[in-house]
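Pasting in a structure now, in structure tokens, and then I'll have a few things to ask.
Let's look at subunit A:
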Amino acid sequence: MQKITREQLIDQASELLANGTVSTVLGWGAGEFGYDVTPTLFKTAEEMQNGFVFNDFCGANFSKYLVSKTKTLEGKLLVFLKPCDTYSFNQLLTEHRFDREKVYVVGIPCEGMADIAKVKEISGEGISSIASDGDRIVVTTLYADAPVKIDARNVLAERCIHCKSKKHVAYDTLLGEEGDVVASARFDEVTRLESMTPDERFAFWQNELSKCIRCNACRDACPACTCETCVFDNPKSGVENKSPSNSFEEQMFHIIRAFHVAGRCTDCGECARVCPQNIPLHLLNRKFIKDINTFYGEYQAGAEVGSRSPLTDYTTEDLEPSEIFVGRNEHA
Partner candidate 1 sequence: MKHNNDLREEILRMSGVDTAKCMKCGKCSATCPAYDEMEYHPHQFVGMVEIGEIEPLLSSESLYKCLSCFACVDRCPRGVAPAKVVEAVRLTAIRRQGANHMTANDVPLILETDTPPQLLVSAFRKYTK
Partner candidate 2 sequence: MQVTEYKPLIVAFCCNWCSYAGADLAGNNRLAYPADVKIIRVPCSCRVNPTFILRAFQRGADGVIICGCHPGDCHYTSGNYYTRRRMATLFSMLDFLGIERERTRVEWVSAAEGAKFAATMNEFAQKVAALGENKRLEDLRCKK
């Protein structure tokens, strides 16, 4: 399904390693089952030949790793970034979270990544191998006699169905063609929730948030959450908390988490991807993005380095908090 091949990426990286432009490559390392790829540092072309993969399951956004990895590495780090990842990249630069000079970005096109849960819904558990064949994902399992062929478009990750941009907003080298910002229906689900009654919305979120186990994966995977010490880990912050003792704390955590990244969140979707409990956390972020777009004009965090986040900005004509619900379409 991906237009770009593993070999192309290895070639590009090998060249840059060979000519000394970069010392290390941050890429996807092979796993046990074909779909379980791990972000991995490669030092040589040979290491890449042995352990590097690129397939429909390379969803992880590498931008956040740059904060820690650039601090310790000698030389430049090559990082492969998909279009959506580059927005996080720029946002982190805006916030001075790493040194641009220490990174070499190879922009790679992305046709959308697959969600293994959706694959398994079709193929069933017990995957023994998984491969790509044109637009299809071919899965062999312990239980089916013949390999199951799945149209990759039917198992796209939620964030890829609603891909907002095929455009790389940052790169040193771009493989493939320059893409464009694309129209997406990413706010539809937010709109659907908005059109519910408050009681329905409350019930919806109670049900979702009560699943939270406070593993912090959403926070720890989020490229906007790069605080040295998170307020939720800091006993002096007044909101520190290790477990969701009750529904208040579940809500508190998720409201504050979303508020802290509001205006900075690029909508990369990592939070929802990594949630072990399948809570649609991205909807909280998208709600903020949608509101900001509606209230203060379209803003895409990370579209350009140095842009001012709408919540650290204002105009004298801004909407009043009392006006935000005027004209909103909803049931009584």
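Please note the rule applied: contacts are C-beta pairs under 8 Å (C-beta built on N, C-alpha and C of every residue); 3 or more make two chains touch, one makes a residue touch a chain; residues count from 1.
On the choice of candidates, all candidates are chains of the complex that A comes from, given by their letters.
Not measured: the values here are computed from a predicted model.
*Asks:* Pick out the one candidate among 1 or 2 that is in contact with subunit A within this complex.
*Replies:* 2
*Asks:* Please name which positions on subunit A make contact with candidate 2 in the complex.
*Replies:* Against candidate 2, subunit A makes touches at 190, 193-194, 198-206, 238-239, 245-246, 248-249, 251-252, 255-256, 258-259, 262, 284, 287-288, 291-292, 295-296, 310-316, 318-322, 324-325.
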